[in-house]
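Working notes for the structure below.
With one protein chain removed, the remaining protein chains of the complex are shown where they sit.
Labels run A, B and C following the written order; every chain starts at residue 1.
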Amino acid sequence: MRRIAVLTSGGDSPGMNAAIRAAVLRGIDKGLEVFGVYNGYEGLLEGNIVPMKRKNVGGIIQRGGTILRTSRSDRFKLEESQFEAIRKLKDLDIEGLVVIGGDGSFKGAMKLCEKGLPVVGIPGTIDNDISGTDYSIGFNTAVSTVLDAIDKIRDTAYSHEKTSIIEVMGRGAGDIALWAGLCTGAASIIIPEAAYQIKDVITRIQAARERGDKDCIIIVAEGVCSAEEIKKELQEQIQLETRVVVLGFLQRGGTPNAYDRMIGSQMGAKAVDLLLDGNHGSMLCVKDGKITYSPFEEAAKEVHEIDMSLYQLALSLSS
Amino acid sequence: MRRIAVLTSGGDSPGMNAAIRAAVLRGIDKGLEVFGVYNGYEGLLEGNIVPMKRKNVGGIIQRGGTILRTSRSDRFKLEESQFEAIRKLKDLDIEGLVVIGGDGSFKGAMKLCEKGLPVVGIPGTIDNDISGTDYSIGFNTAVSTVLDAIDKIRDTAYSHEKTSIIEVMGRGAGDIALWAGLCTGAASIIIPEAAYQIKDVITRIQAARERGDKDCIIIVAEGVCSAEEIKKELQEQIQLETRVVVLGFLQRGGTPNAYDRMIGSQMGAKAVDLLLDGNHGSMLCVKDGKITYSPFEEAAKEVHEIDMSLYQLALSLSS
Amino acid sequence: MRRIAVLTSGGDSPGMNAAIRAAVLRGIDKGLEVFGVYNGYEGLLEGNIVPMKRKNVGGIIQRGGTILRTSRSDRFKLEESQFEAIRKLKDLDIEGLVVIGGDGSFKGAMKLCEKGLPVVGIPGTIDNDISGTDYSIGFNTAVSTVLDAIDKIRDTAYSHEKTSIIEVMGRGAGDIALWAGLCTGAASIIIPEAAYQIKDVITRIQAARERGDKDCIIIVAEGVCSAEEIKKELQEQIQLETRVVVLGFLQRGGTPNAYDRMIGSQMGAKAVDLLLDGNHGSMLCVKDGKITYSPFEEAAKEVHEIDMSLYQLALSLSS
Partner (left out) sequence: MRRIAVLTSGGDSPGMNAAIRAAVLRGIDKGLEVFGVYNGYEGLLEGNIVPMKRKNVGGIIQRGGTILRTSRSDRFKLEESQFEAIRKLKDLDIEGLVVIGGDGSFKGAMKLCEKGLPVVGIPGTIDNDISGTDYSIGFNTAVSTVLDAIDKIRDTAYSHEKTSIIEVMGRGAGDIALWAGLCTGAASIIIPEAAYQIKDVITRIQAARERGDKDCIIIVAEGVCSAEEIKKELQEQIQLETRVVVLGFLQRGGTPNAYDRMIGSQMGAKAVDLLLDGNHGSMLCVKDGKITYSPFEEAAKEVHEIDMSLYQLALSLSS
């Protein structure tokens, strides 16, 4: 293998640049020529592929987002597109591909593998909802961003003795909400993995008020419902006036923190090693606190599960 | 004058604690006993008034919000409430009052003055919309919070080449939006003080896109319309898919920055000096970069105006 | 067991408050009365022990340092002091103790155990140098603080094209230096675990300069030598003018990040469970990414080792 390429796909996340940088530098260190594909699979189909030198990845480890940009591509789901993508790479003599993204991106990666292209995947999404890995690059930074925001909201919630409902990202997963709730002592945490009843939320708010909490916080994962819906229910049922904050895309950005730079760097380098060792058709993952890898097929079978013991802990600490 | 009290009223803002601290410490330094009123005018009516010692204001200068908490009080608009408030203070031999808040709070303060209570006002609101002063405590920190958020949103906007519409606070004033837009090079800034036409916004977005900007930002002040409305118009008129972030109460919180700690400290101390010098019935203000004061009546006559030369500058720098 | 106490000892670290909070809340949840010992073992000897209620741990999870304060106590090494400490606890019917601290603190804890007091330890130090655990509370936040500082130093280093030498904490361990170096792409990382030769440092600086890096960074762990010594050597050997920054105690403070709040909360709660289950004489630890525990004696035998594969990775990525 003499030439490889890297792309980022799906939602961006902080730490993707650390992974890009590490893949490029490790590739160069191993004597390869490394290329960057802009705009994910869409850019691959358009042949938006450029050589990456050492200088192209200088000063990017601390930058949020992805310098290669990303996209969601519907047409890449077609077989003919996948063949076209392989052709674009072949035209440049590129023999291996590193894909940084989430479940959807890895489905595309598997299709390329099946058609003969060596591909290695790196899990990157703030939602931490990727099958087959305990951790995805960006999650920790996103939680930090949410904590910073809640610490700020708390100042003003305390000053007005208001209950705040904070809606956080996570798609179908409650990881961000759970961590944010546990790390801020939220009165109630509403996640897709645990059935929620408004009467329990009310009980917990009332307990917090009785204890004298002046800055009661409720966290709701976007995968359950909107914060506005909770607000409405609380208004109707107990005439409680609340304030809603929807953190939104803020959560995707920001300088990656140490953890995401570290995992990103390790995975980026390891992805190149796997390509060179012939271990392709697999994705990197964190298991038992260590970085390892498993075949795409096997990873796809595992369903990402939230750590419910953390949920129990959060309930017990804020009750 | 032997005893004075301090209260915060209306929306909280970062730096109010610096002002409280300075008023308490300056009062003690001048041989006064200083009291804190909790929950603004509402707490005043309830007699929620406690002595403030040096230790009560230790370690608060760096905290957001207000340790005295705040409220909006409808019943305080009644004359009988105002007399009741004065009685509550008289019962404790409190002869002077420092009110930290906005226009609405100062109306209440004037009423107390008219009824014989010496009051001095300190302008505090993130909106920077108070009559008679160029600056209100908390504005600078709020703008910093908005910049931090936009710098983060920009990472992900760049990665997806998306246009972002960011809704910021300010009530009827466009100050936060204008500063945020100028300081981030936003493509378009929509403020109440300048009529807006969607076609101009479109022209500016298109110009930014043509120049190659990949992270086009539009800032809209809440006083004009919601970000969702702009999103809808852009969708309808040019089929542009955009992302909306409503920063919300996040903007009210956070550690006060140097500027707000400084202005808060200066005004808090000066308010006590004014009470002692008999210059009550007035509010502190910033004029020509200096801290001074003017009678409530005169201040109320001046309408806070935005610096339109900054708006012109913002337009010219991002065109 | 009806009454337990918590203390923090040795150097403070961010996240200790999360552990204190969790221990207190879990204790209360289990029907215990929980006490806080101020100033570590020194305070224990002085009987500086107070009841901790729910409200005492409200709003502390986001605060750096330790609300219980800490100290280093020489006289606690004497047997008679240890008996005295147990007496002080007995006087208050306190039957179990949670000690949050480092290796030195755990030696004291073992002595108390040997004399019959149930004790559980929680590893807390930014240095991450505690025997028997992969992680100590505070390390992750300290690395974040170092990254923030280096990102700032980089701005000015780039502007002047200067080489910066940054001295970081860690006592005998190189963990902070290694993480900081890897996460910022430092040209050279000097740690106690790897013999260093100035000529290698020079080679790496020169390579960075040749590649066009304008903001060359060298990280040196305090356990090796001072940054000033490296500066002097570089001055003498290659007449390179460098800038030194010694980050110092800055690294110990700051709002704990998500990871430290999470580990602190889990360990704090678990420590109480261990006391109640009779698993005392042990410390909590992180192994294979999970929170578990092991007897003090066994933990003491294991020597904390740095992950040298990360060092190799750092070398290869910045070469």
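The rule is short, and it goes like this: a contact is a pair of C-beta atoms (placed from the backbone, for glycine too) under 8 Å apart; a residue touches a chain by one contact, two chains touch by 3 or more.
This structure is a prediction, so every number in the text was calculated from the model and none was measured.
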**Request:** Would you mind listing the shown chains in contact with the chain that isn't displayed?
**Result:** B, C
**Prompt:** Of C:1, C:245, C:300 or C:315, which residue touches the hidden chain?
**Reply:** C:245
**Message:** Given that one chain is not shown, which residue among C:12, C:134 or C:213 touches it?
**Reply:** C:12
**Which residue of C:69, C:209 or C:287 touches the chain not shown here** = C:69
**Missing-chain contacts mapped onto chain C** = 8, 12, 14, 39, 63-66, 69-71, 145, 149, 151-161, 164, 214, 243-250, 252-254
**Request:** Would you write out the residues of chain B that touch the absent chain, in ascending order?
**Result:** 18, 21-22, 25-26, 29, 54-55, 58-59, 61-62, 134, 140, 143-144, 147, 151, 179-180, 182-185, 211-213, 215, 255, 257-259, 261-262, 265-266, 269, 286-290, 310, 313, 316-319
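We adopt the following convention: only the chains that are shown with their structure count from here on.
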**Asked** Which whole number of Å gives the spacing of the CA centres of chain A and chain C?
**Response** 28
**Asked** So which stretches of chain A touch two or more other chains?
**Response** 151, 154
